[in-house]
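Here's a slice of the assembly, chains where they normally sit.
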Amino acid sequence: MSLSVDLNSDMGEGFGAYRMGDDAAMLSIVSSANIACGLHAGDPEIMAQTFALAKEKGVAVGAHPGFPDLWGFGRRNIPFSAGEIERLVAYQVGSAQALATYVGHPITHVKAHGALGNLTQQDESVARAVNNAIKAVDPKLVCLTIALGHQERLAREMGLACRSEIFADRAYTDEGFLVHRSKSGAVIHDAAAAAERVVRMVRNGAIETITGRAIVTPIDSICVHSDTPSAVGIAARVRAGLEDAGITIRNFLR
Amino acid sequence: MSLSVDLNSDMGEGFGAYRMGDDAAMLSIVSSANIACGLHAGDPEIMAQTFALAKEKGVAVGAHPGFPDLWGFGRRNIPFSAGEIERLVAYQVGSAQALATYVGHPITHVKAHGALGNLTQQDESVARAVNNAIKAVDPKLVCLTIALGHQERLAREMGLACRSEIFADRAYTDEGFLVHRSKSGAVIHDAAAAAERVVRMVRNGAIETITGRAIVTPIDSICVHSDTPSAVGIAARVRAGLEDAGITIRNFLR
């Protein structure tokens, strides 16, 4: 029996004349891409171009909805009720469906962005709101969720397909949360160390915490960042590490 | 044999705390509503509320895409290429599909807003772009077009369902264009006169021009404005006039 895992990254996060990250390089590495939908980043041109490039490279695509906060790049908690979040997510999933269909490469998953994604892990009502939106708009879409968070559990309860991700370069607390960026050791800057750790976690089917404990949980996807100068190097190293260990990189759909 | 015609109006054109027009009153009068999609007006909350209210009132709904120009309310020609217009329209149709599906009242048509709508009448490449977007995203959607414009003819050539509208309160030139608002007689302010003229045009199957000529053309829908103080009064009078003349108000779907 052979192991396989998905490798995902956020993309299409420019706006107008602005660019963020090297999408073309990342699309040669990952198996799934989460495409911004125009509210925290992205615009219809960038969405269509990124969907088209992903199609060319055989990369599965998903909607990547976030808070309507271009100024803050979707990284700030903007006060919206759970009901408002449902409508915000539905809006963005629809716009991604349309542009992905337009280029002939329909979306197959949804992953919440930035502050909205973090809230799905911490706040059950937000996790439910995102799932409600997906269920109402297209219940066949896969929820790509943060491992051990509320959204994962609720998706299963609600009968939605769910795949869970871990982060390649972020340390975990013993409670399964990300170590805050302000803490020492929170971000793993060494690409080789990140790759080795990812291989161990996929093999063990468990998240490795900063104290060395293991939390057994389904690991369906590895999230690699796309918006830092070293992003492409780390992603390539993680992919190579997984392949060298005999683990196949494969999106959820195959 | 009995005559019938659709009565349509633009709605959901507020933004955040701002409101435009009296949607609840208009939804008791019209048979079809064109809902703004968040780029020239509208936001996910207003879209969902308007779709839900239309469902309650049994009014058919469509996407009402416009230029991304909240400042100008979609009434200005913003420089976009035909290709960019395709993606802008696809984006907005998708967002409307999602929120209409979310409230359980799927959209059945698309009508271009303001400056974008006017361009479809004047510029064949824009008309084709709007139709291309509709065809790519969902070819079952009806194109609600301006009578005698490019979009109507192209929709038929492209195999798309098409229904054509005339304006209840705007005078027409002998070439079938709207008389410019700066010209005397361009806008018909007398509700009774507007209603009588509409009845004549529907009965005759022909647009009546400002010089009194008739241009025979399919008339499937009457557009009534929603964003002026007298809008509700004129719309009600037009509806009453049509019904008094034995013409049934009925959307395209029945």
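Labels A and B are assigned to the chains in the order they are written; within every chain, residues are numbered from 1.
The rule is short, and it goes like this: contacts are C-beta pairs under 8 Å (C-beta built on N, C-alpha and C of every residue); 3 or more make two chains touch, one makes a residue touch a chain.
Bear in mind that the values here come from a model prediction, so they are computed numbers and not experimental data.
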| item | value |
| --- | --- |
| Total identical subunits in the assembly as filed, 2 in place | 4 |
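Definition applied: only the chains that are shown with their structure count from here on.
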| item | value |
| --- | --- |
| Inter-copy rotation, chain A to chain B, in degrees (Cα atoms; steps of 5) | 180 |
| Chain centre separation in whole Å, for chain B relative to chain A (CA means) | 39 |
| Residues of chain A touching chain B in the complex | 38, 44-45, 47-48, 84, 86-88, 90-99, 101-102, 133, 136-137 |
